[in-house]
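Comments concern the structure below.
With one protein chain removed, the remaining protein chains of the complex are shown where they sit.
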Amino acid sequence: MKILKSSLDITVRFSETDPMGVVWHGNYLKYFEDAREKLADDYGMSHYEVYNYGYFTPIVKTELNYKSSIFFGEKVRVNVILERHNAAKIVFKYEVINLSNGKLATIGMTTQVFMHVKDRALELVKPDFYQSWEEKQNWIEA
Amino acid sequence: MKILKSSLDITVRFSETDPMGVVWHGNYLKYFEDAREKLADDYGMSHYEVYNYGYFTPIVKTELNYKSSIFFGEKVRVNVILERHNAAKIVFKYEVINLSNGKLATIGMTTQVFMHVKDRALELVKPDFYQSWEEKQNWIEA
Amino acid sequence: MKILKSSLDITVRFSETDPMGVVWHGNYLKYFEDAREKLADDYGMSHYEVYNYGYFTPIVKTELNYKSSIFFGEKVRVNVILERHNAAKIVFKYEVINLSNGKLATIGMTTQVFMHVKDRALELVKPDFYQSWEEKQNWIEA
Partner (left out) sequence: MKILKSSLDITVRFSETDPMGVVWHGNYLKYFEDAREKLADDYGMSHYEVYNYGYFTPIVKTELNYKSSIFFGEKVRVNVILERHNAAKIVFKYEVINLSNGKLATIGMTTQVFMHVKDRALELVKPDFYQSWEEKQNWIEA
């Protein structure tokens, strides 16, 4: 599998925690989103660019596995990997490390597809602009 | 002061509470938003209608006073009042009653203005469509 | 598989949508949470009861598949099913139906475990109070 990697450090916000004092489980999807943005920044493929080419890339699947809780004020590192696929989909994998104690907190994955802005129709073939962006990257074997 | 009134009952979501077990203070602005939507439904003035006339109505001011805490699972009633003003602004006042104990939980207000969708320019005069909607309502003295 | 069923109707909040005008994908986990609460209410097994027996039940796994988008103001029905398992875990399955057009919007599942409040230790055996609650329910074959 060929991949691209990126990392983002986040401090848990008070408003992201629930009455058990830990990050509310849905908020990891925010952290994943932030990490995707970071990777997009690092490799030059922004929301805006995608949009300018006439597409958006809605999420069609998410999976999360929670390994240990994260408390308010703790710092976490989100590691994100973009997998290279032939199909017209975008697959990211994530791990969240609690920097306060070094523990693995959460792992997850998301899948996105290409949808045309003009009519919200699904694109079944990888768009050219994306294909050529892929070809310019230095993919790593993982 | 001439007003229109509406009410909405809400059950507090787990994800709306913070580590102290109470509704996170910013979430009252969601409750207010829901109550505005309810009033808009009741009196026939939706976001869509506003948008179709070429406007949106961003919030430019909010004020909240917290009187007593609301806990997860409690039910609240949000009473909302639309005030009639000559200026090109939309002013709502709110109170949140904790239905579990009858206590006043929060009071607040929001002010919105009219902005043109096409260029995000502020409209200084009350738009015709809104003026004529106002004239059709049965305002109450308050 | 033996199951219990429940349903909850929700109107999409403005603040739950993203710049593409659709429900932000992480917010389905809120809807799922609300549906779990509804089922817990319907069958008499609340957070408080669990807590009083010395446990909480953190989520350890979630999966979502998004089938069609939901827009601001649309009404959805969340159908939730509790599966009966021998292991010390709580598995819910969900579907979200867009009531505006009858379309299936999202399906998902969550898994919870039993954790001791006093030391956050995982409980590997189904607790007695939960076992006896299970035995009193009228499970349906599905």
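Chains: A, B and C, in written order; residue numbering restarts at 1 for each.
By our rule, contacts are C-beta pairs under 8 Å (C-beta built on N, C-alpha and C of every residue); 3 or more make two chains touch, one makes a residue touch a chain.
This structure is a prediction, so every number in the text was calculated from the model and none was measured.
Considering the full assembly, B:V60 is the residue among B:V60, B:A87, B:L104 or B:A121 that touches the omitted chain. What chain C contributes to its contact with the hidden chain is residues 14-15, 17-21, 24, 26, 72. By the touch definition given at the top, chain A reaches the unshown chain through residues 13-15, 29-30, 33-34, 37, 46-48, 72-73.
Within chain B, the residues in touch with the undisplayed chain are 20, 22, 25-27, 29-30, 33, 56, 58-66, 69, 120.
The rule is simple: only the chains that are shown with their structure count from here on.
Among the inter-chain contacts, the highest number of C-beta pairs connects A-C. Centroids built from CA atoms put chain B at 35 Å from chain A. Averaged C-alpha coordinates give centres for chain A and chain C that are 24 Å from one another.
Chain C has residues 29-30, 33 in contact with two or more other chains.
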